[in-house]
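For this depiction, one protein chain was excluded, whereas all remaining protein chains were kept in their positions.
Order as written gives the chain letters A and B; numbering starts at 1 within each chain.
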Amino acid sequence: MTRKKRRLMLVGLGMLLLGSATALTLTAFQDNLVFFYSPSDVQEKHVDPGRRFRLGGLVEEGSVHKDGTTVRFNVTDLNNSLPVSFTGILPDLFREGQGVVAEGALDGSGTFKAVEVLAKHDENYMPPEVAESLKKSGKWTGAETERMKEQGHPAGMTAPASAK
Amino acid sequence: MNDFLTMGGYGGYVWPAYAIALVVLVLVLVLTLRGAASSQKTLDLLQQARGGRRSRRGAAPVGDQAVTPSTVDTGAERP
């Protein structure tokens, strides 16, 4: 075998090994790499009160109530929902039907007390007129809800293990 | 025009984004051109000096030689 061929094989083999090692490592750490849990995940995993984590899903329609400086709303993945309370500044995109990721912990009474609320948006880009006409023609309820219905989870969320 | 500058209230985010991109790309370009000019100048000087010596010896100018692996010295990084 020529030296060039041997180098080629070594590099190829090295890349293959590296790729496999990375794939294995990432698979092993799957749970730790989860950026947020859905309400269904939270129910399933029986998360202890006080343990900090991120909750992700959609802001449930009709669930937003302002209580002075505190705002209350439900986060839903269309299978389960979890009540959240938050005192602080909400992002501009926060509204009912919008994707949301809240960081905080469950209190003893089953409410998620958030210390930070982030808005999550989908990957669709279009001018307002196009969005309006899609909504008018009844073809579109809002992309996050669409994806949730289609796939059982909002954009960027893997399906809860319990579903399907 | 005002809407263009304020970007619907998000001007403080949009304009710095464009500005930073511009600054970084211009900086890289300027450093690249400076490096090229400086190398070319040094090379010209060396080739002139060598050209003088070589023409006395009657050898071919340096520029046409293929740079083989043994003569390429990848050397230190230039910014």
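The definition used in the following text is that a residue touches a chain if its C-beta (ideal position, glycine included) is under 8 Å from a C-beta of that chain, and two chains touch if they have at least 3 such contacts.
We adopt the following convention: contacts and distances are computed from a predicted model.
S.K.: Could you tell me which of "Cd(2+)-exporting ATPase", "Heme exporter protein C", "1-acyl-sn-glycerol-3-phosphate acyltransferase" or "Sorbitol/mannitol transport system substrate-binding protein" is the UniProt name of the chain missing from the displayed complex?
M.R.: The chain we cannot see is recorded in UniProt as "Heme exporter protein C".
S.K.: Provide the residue numbers of chain B that touch the chain removed from this figure.
M.R.: Touching the missing chain: residues 4, 7-11, 13-14, 16-18, 20-21, 24-25, 27-29, 31-33, 35-36, 39-40, 42-43, 46-47, 50, 62-64, 66-69, 71-79.
S.K.: Against the chain that's been left off, what residues of chain A make contact? List them.
M.R.: 4, 7-8, 11, 14-15, 18-19, 22, 26, 30, 33-36, 56, 89-94, 101, 116-132, 155-158
As a working rule, only the chains that are shown with their structure count from here on.
S.K.: I'd like the Å distance between the centres of chain A and chain B, where a centre is the mean of that chain's Cα atoms.
M.R.: From the centre of chain A to the centre of chain B is 45 Å.
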